[in-house]
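The structure under discussion appears below in the form of structure tokens.
The other protein chains are all here in position, but one chain of the complex has been omitted.
Each chain gets a letter, A, B and C, in the order it is written, and its residues are counted from 1.
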Amino acid sequence: MSNLLGLEVKKIVETTPEEVETVKNWINTEEYKEKNFARQALVINPAHACQPLGAQLVAHGFEGTLPFVHGSQGCASYYRSTLNRHFREPAPAVSDAMSEDGAVFGGQNNLHEGLENAVALYKPKMIAVFTSCMPEVIGDDLTAFIKNAKQKSVVPKELQIPYANTPSFNGTHIHGYDSMLVSILQTLTEGKQIEGRCTGKLNLIPGCDFNTGDYREYKRILKEFGVPYTILADIGDTFDSPCDGTYNIYAGGTKLDDAADSINGKATIAIGPYSTPKTFNWVKDNYSGKHVSMPMPMGIEKTDAFIMKVAELFGKEVPASLKNERGRAVDAVTDSHQYMHGKKFAVYGDPDYLTGYVSFLLEMGARPHHILCSRGSKKLEKELQALLDGSMYGKDCKIYMNKDLWHLRSLIMTDPVEAIIGDTHGKFAARDAGIPLFRFGFPVFDRVNKHRYPIIGYQGVVNMVTEICNKFIDIKDETCEDRYFEMMR
Amino acid sequence: MSNLLGLEVKKIVETTPEEVETVKNWINTEEYKEKNFARQALVINPAHACQPLGAQLVAHGFEGTLPFVHGSQGCASYYRSTLNRHFREPAPAVSDAMSEDGAVFGGQNNLHEGLENAVALYKPKMIAVFTSCMPEVIGDDLTAFIKNAKQKSVVPKELQIPYANTPSFNGTHIHGYDSMLVSILQTLTEGKQIEGRCTGKLNLIPGCDFNTGDYREYKRILKEFGVPYTILADIGDTFDSPCDGTYNIYAGGTKLDDAADSINGKATIAIGPYSTPKTFNWVKDNYSGKHVSMPMPMGIEKTDAFIMKVAELFGKEVPASLKNERGRAVDAVTDSHQYMHGKKFAVYGDPDYLTGYVSFLLEMGARPHHILCSRGSKKLEKELQALLDGSMYGKDCKIYMNKDLWHLRSLIMTDPVEAIIGDTHGKFAARDAGIPLFRFGFPVFDRVNKHRYPIIGYQGVVNMVTEICNKFIDIKDETCEDRYFEMMR
Amino acid sequence: MSDKIRKIEGITKESTQAMIDDALAAYPEKGRKKRAPHLAPNDAASGCASVKSNKKTVPGVMSARGCAYAGAKGVVWGPIRDMVHVSHGPVGCGWYSWGTRRNLMSGITGVNNFAMQFTSDFQEKDIVYGGDKKLAVLLREAKELFPLAKGISVLSECPVGLIGDDINSVAKASSKELDIPIIPCNCEGFRGVSQSLGHHISNDTIRDYIIETREFAEPSSPYDIALIGDYNIGGDVWSAKSLLEEIGLNVKSVWTGDGELEKIAATHTVKLNLIHCYRSMNYMCKVMEEKYGIPWLEFNFFGPTKIRESLRAIGARFDQTIQDKVEMTIAKYEPIMQAIIDEYKPRLDGKKVMLLVGGLRPRHTIGAYEDLGMDCVGSGYEFAHTDDYDRTAPEMPEATVVYDDPSEYEFEKFAHALKPDLIGSGIKEKYVFQKMGIPFRQMHSWDYSGPYHGYNGFEIFARDVDMAVNSPTWKLVKAPF
Partner (left out) sequence: MSDKIRKIEGITKESTQAMIDDALAAYPEKGRKKRAPHLAPNDAASGCASVKSNKKTVPGVMSARGCAYAGAKGVVWGPIRDMVHVSHGPVGCGWYSWGTRRNLMSGITGVNNFAMQFTSDFQEKDIVYGGDKKLAVLLREAKELFPLAKGISVLSECPVGLIGDDINSVAKASSKELDIPIIPCNCEGFRGVSQSLGHHISNDTIRDYIIETREFAEPSSPYDIALIGDYNIGGDVWSAKSLLEEIGLNVKSVWTGDGELEKIAATHTVKLNLIHCYRSMNYMCKVMEEKYGIPWLEFNFFGPTKIRESLRAIGARFDQTIQDKVEMTIAKYEPIMQAIIDEYKPRLDGKKVMLLVGGLRPRHTIGAYEDLGMDCVGSGYEFAHTDDYDRTAPEMPEATVVYDDPSEYEFEKFAHALKPDLIGSGIKEKYVFQKMGIPFRQMHSWDYSGPYHGYNGFEIFARDVDMAVNSPTWKLVKAPF
């Protein structure tokens, strides 16, 4: 026996079609669901990525900023390819390619050589360093490493190199987003606070939002208001840049000066409390002006809250154009409520998206029957339950924290719903259950331009209502008997 | 035998399933197609309405204007319900309910009583009168009738009552649009031309366009240009008004003063040459400033032409924002060309929509294989053929003038294509052929909000590319074997 | 229900009349005089019409009425599935009525059902030189391209009657030539006051050209009936028919929902005509009673109360076997209906509904709303006649407003005054009232839902009414800023 397992040589025994059929049915049963939910160690089809991906998203949101992964080169390629596939856009980022020797001696040499080469080749205005597993496990001291790099003038003194510890073994990409954002703001605003100075601007922190359409929508709303603004971590152009014959490695992002001056802003709204807690707490203690943390403005009511907060913070009337826009969104909602009323949905995604989906569905009289977050918290569960309790359509809806999409599959196969709101990863469960999947979350690899159509704001409501209702009508047209196939829907 | 037919009483003979099966297959054959195309008298499933519907659309495009059907009440209810179903919006219009006595004595009494009641109840700023079959057949003299109404002070002297002869037995709704528009402009601008006065504005005539999103898109583009404008026949708000608890019978439309002053405009662009020939010719002879007739700006190239014409007419650079927007549309197009390349389409609709569809498809490398207009012209055929000749993808595409959707059914059942671009009426042929239908035209009764998403301009390109590509991918996901069902598309 | 007279708190003859006068105030003298007799408080006890009706539409007031062609092609002929219905004249009328009435049909479109848009597409030259020659060619083409069609109808649009064409003789000649029934119907839109004349002309055309030209192949039975005046809106016929069959009756033919020409032609052999829409088909019921001695019975399949009454009334016309089945059927469905009422009534009790539909439903559906605890605070018809309004008086609560062919102006004024929780009317009214934040259900087309007839219909009706009235979306209408 030449293999280490010491197993005797067996004849190949093919699995029989009957066995396949039995198991195929078994995995849809209540019994299987119990076993599945009894899992303690194995995670199957989780619906979140790891911290550094969120950090890279933030880095892409600043002018001339090069994301720099201190750790294995494989991580950088994985974060880049994920963002390429979601946005269908370039996602330039470098790593300092730590390997075995880094495990022994630490990553300082890699970092220094990496910084030197990156500056030479890509001439960044800022380098945002964040860590993948290796340096976190071996405990690299990045503060020191970066200080030494400047001392050894590996990089120009004045080059700003914020860094964040983004260990993959706790939290998800939204926590990496938070850590990197607060570090960048701390670095850029250092020494920039001027007593009595007020930029008169709103600092808007969109939170860990992978929809470029949302960034454009925030800007359009603020322009209608006549409120000057700085978006902090603006990927609206970086990941939706023109194709005009030239490649611009830094295609957008918040101007560094604006970010620096943001500490003197009139007010700061941090959208998405679950992906900006650290940032918001630091801003509250360090930024002048008022500070508000608000949920993602998905649905009419949450958009109203956002609009009214901007009006309140800047002492402005809500402009007629936005009132009108609200009326048109409510018109779309009342005109098509019959296509969504009472329909059961399974929804999963990042916490800030989830509170948005649930509010939107309840507003429409639809029922978020299974609500699942693969990395949730008590706080999130309480907030979601409060939303459910506030509507008769929330009655027999249930919340599942820290469950994965294989759990979700058991749920929808044993307690069927009419559709899933999530991202590309939900397509397997949706196909098994024979129901449509609405790709409002992240990542979306298998459709085009989903990230260009906002899901926040009044226009976001119209976009979601249109996609959901028209898909339900498509299905009716495609599956009804001939005698029920008709002109009117 | 008590019936007039003199037929002897027969036993009921049910059609046999075999007979049904035979005929079911027969109507998909080449032989049937020949018979079908040999039709001289019977029209089946035509893809156009009659003139007065277009006239009513124009009337809704002017501030405080009440559409007034001189003829049978049934017509008004039909035009109103058609517009209600397409826009899911109110469509207030009155008729003077001509009936048998009208046939004998003419419709003057009806007209006068109708005008009096309409003014009293609905207090219009203008009444746009147009005719359905009866007055056209019996030859009512509306000029005289309206003059007499004013003389008998049935209506206030100063109330403007433009009218148009819109006989249903020639042309289609786009010709009614033209007649009513030119009549309204003639009425409003009468005596308003002032030597040397220039409003500095662009008069934009959108043509017979049933997409409210397009009107908003034209306005947004002109606002980005900083070019002041007057949209002539602006239904953008009339048929997309807010739901805020109050019903406003006149919810939008071009301000009458603006329309009056438009004769002194800096330039006039008439979009859609097939639905505005009379209007454009009259404008050319009577309006100051420059005059241009252009096709509907569907697709990148036709939008470029429109943008450059506005720039040229107003001596302005194309703003960076629009250049950027163009780049993002080209980005969407190049990023998803693989989902449309080489795909065969059947397209039908109004002439101005058709030239737009064909340009857009050829630009994408797709093939407008069957091009059908149920009321086309030699001129249209030549223009479409020129588009086809300008691209290798136009090679074996064919144009069918004055054919109906039952002809189209024969075409796609004998010479299959992958999709249809048209309107709700194409759903029966699409279902028989098992292919998707893209509802970019008019009317759309069986989906929601299609008219809110522009199909003109750069954003129109992104909207059409997104809907078409994502539907093709939907079909691939829904029909592929399990082993080809995958994350990436 | 219809025996006890209900009252609505706050609604008296005086309050209703004041509301009416307020609406009429805006009219010019002549208009007000014409309209006044058509608006009145309901006199529940009188059992007779409180308003005038079936009068010429007042010009310029924005009436909801359609025309004779709409009554003929839209209501009566369109639903007959195995005929080619030719809209004879310009392209518009057929195009506007193509598939918009939701009279669903079995079969394969273009093969053995013809839910399509056939027209002679009149051009100028047809107006000038007449359309008869074109009609003859067209009939030949229709026969050739649709061999399984059992007949062809030629439905005149306005110009045909004005240019002196003679479609009757063309139909006669072509019918012989093509050996297929070709039915001319002179339903020019300018004739009469509303859709109603179109129904009447069509009933006469069935009398003159169709009835008694066919016989059923199978032997007749004592339980043979015909379902008259059900047009299969959203599948109503399929629901009503299955219920009638459940109580043991043979529904030999349906006028005209999912209708078959030959079965309509053989209806003179049934034992009883059951008529749902009295307005559109009472004519032929009377003809069949006179000529063939077939009794007819009006019935109402909206809501468990009316269904129970109707089933028992129908049962009374037959023997014990049928009556036993009636009781068994009622016993079987009533618990299901009660469960529906228990689920929805708590959220609908005491809510107010206003109705404006065509010729039947403004009275016929009130029972179903009341089964859900709702009150009808106003109703009226587009094209009813006095006999309809007579039947309406007992169905509506005392002193509630009755409006015949109301203008949009009047309907809006009444809605502002009465503040209904739901309005049931048509597509032309839907978005006017939804803009005001008033929930609305289309009661012509069941708002693309249905069926609403029969027991399974009530389940769908109740769900839809609750959805409309209690949709949380209405709470969004008032902006918080």
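One rule holds in what follows: a residue touches a chain if its C-beta (ideal position, glycine included) is under 8 Å from a C-beta of that chain, and two chains touch if they have at least 3 such contacts.
This one's a predicted model, so the numbers in the text were calculated from it and none came from an experiment.
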Partner chains on view for the chain not depicted: A, B
Selected from B:20, B:138, B:159 or B:311 as touching the chain missing from the view: B:311
From A:48, A:403 or A:450, residue that would touch the chain that is not displayed: A:48
From A:159, A:243, A:311 or A:473, residue that would touch the chain that is not displayed: A:243
Of A:73, A:148 or A:281, the one touching the omitted chain in the full complex: A:73
Subunit A residues that touch the omitted chain in the full complex: 1-5, 7, 9-15, 19-20, 23-24, 27, 32, 35-36, 39-46, 48-50, 52-53, 68, 71-75, 77-82, 84-85, 88-100, 102-103, 110-111, 113-118, 120-122, 132-134, 137-138, 167-170, 172, 241, 243-248, 406, 409, 425, 428, 432, 445
Subunit B, residues in touch with the chain not shown (by the definition above): 300-301, 304, 307-308, 311, 318, 323, 326-327, 330-331, 333-335, 337-338, 341-342, 362-365, 391, 393, 482-484, 486-489
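In the analysis below, only the chains that are shown with their structure count from here on.
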Furthest chain, CA centroid comparison against subunit A: C
Distance from subunit C to subunit A - Cα centre to Cα centre, in angstrom: 53
Junction residues of subunit B - those touching two or more other chains: 85, 88-89, 241, 243-244, 425, 428, 445
Of all residues in subunit C, the ones touching two or more other chains: 98, 100, 107-109, 431, 434-435, 477, 479
